[in-house]
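A protein chain is absent from this complex, but the other protein chains hold their places.
Labels run A and B following the written order; every chain starts at residue 1.
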Amino acid sequence: MRESTIMKIHYGTALAAVALVAVHILMRLTQGFADSLEYESVLANYKFIPYAIMLELILILLAVHGFNGLRVILIELKQGRIYEKAVSYGCLAAMIGLIAYGSRTIIMTNMGLV
Amino acid sequence: MPQDEHKEGVGGMINPTRYGIERVAYLLMRLSGLGLLAYFVAHIYETSNILRGQVGWNEFLELTQTTEGHIFLAIVIAMCVFHTVNGIRVMLGHGGVGVGKPARPDYPYDPASQNYRHKIGIYSSIVLAAVATMYGLAVMFGE
Partner (left out) sequence: MAQVSSISNEQSSTAKSIILKISRYNPEHDESSQFMEFNVKYEKWTTVLEAILDVKKHFDHSVAVRYSCRQATCGSCGMIINGKPRLACFTKISELDSNVVTVEPMNNFPVIRDLAVKFEKLFDSHQKIKPYLIRDDTELVSDEKEFLQTPEEVEQYIQFANCIKCGLCNSACPTMATDSSFVGPQALAQAYRYVADSRDKGKDSRLKIIDDSHGIWRCHFAGSCSQVCPKGVDPAMGIQLLRGYMLGFRS
């Protein structure tokens, strides 16, 4: 993938994440911060499909943005073909791993498998 | 043997003292980005405790609902707000917005790209981060 395409994705995920994370935080504040973290309240959030979809989107957007940011920092710190490939694939693997792990929580909770 | 490139190294890269507020913003952007990524990974792990049922969730919640936990979260709020506001400034700058127009330079050659618009953007992101942190602390410790 061309670097310009990667960086356009980086900017796009940032803007989209800002909007969705703002909704996520506002949900905590409107419900009362401590109350919103109660087990029943969190479970209800996960079971509400539009909210679960939003959490999944936030997970994907931030994982892509965050691990690409990490890749950028790491390839600027040290250079070399093998190192750079390891960084790129390592970040990609970590990104996929985190999305998979987070999705497992969202899907299982949403489906009532708790 | 490869020739020593006489690189300034990480020490030079993170030194914010020589080139004004723009270089401070550059450093804070990196640090907040790394901090937020670390928090994000921890948050995904933290929320996965819901799969352990009410007991598991409450056990983990107890760990985070402490004074230290609230202060940690306040730092996360600061990083999040700074990274967001400064990120939008940098993104606009990257598109060539607000960086000035090319013109014949005159001595003493003040660079048009390092203008008040971007400086205000940087200071705003720091102030907004501080305000959001105080609000966050008020919410967390107020309850």
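The criterion applied here is as follows: contacts are C-beta pairs under 8 Å (C-beta built on N, C-alpha and C of every residue); 3 or more make two chains touch, one makes a residue touch a chain.
The structure displayed is predicted, hence computed values, not measured ones.
Trainee: Write the list of chain A residues that the hidden chain touches.
Mentor: Chain A touches the missing chain through residues 2-4, 6-8, 11, 72, 75-79, 84.
Trainee: In the complete complex, the non-displayed chain touches which residues of chain B?
Mentor: Interface with the chain not displayed, on the chain B side: 3-10, 12-13, 18-20, 22-23, 25-26, 29, 90, 93-97, 99-100, 102-107, 109, 111-114, 118.
Basically, only the chains that are shown with their structure count from here on.
Trainee: Just give me the whole-number Å value for how far the CA centre of chain A lies from that of chain B.
Mentor: 17
Trainee: In the complex, go through chain A and note every residue touching chain B.
Mentor: Result: residues 11, 14-15, 18, 21, 29, 32-34, 37, 39, 42-43, 46, 59, 62-63, 66-67, 69-70, 73, 77, 98, 101-102, 104-105, 108-109, 113-114 of chain A touch chain B.
Trainee: Hey, which residues of chain B end up touching chain A in the complex?
Mentor: 10, 30, 33-34, 36-37, 40-41, 44-45, 47-48, 50-51, 53-54, 57-58, 61, 65, 80, 84, 87-88, 91, 94, 139-140, 143
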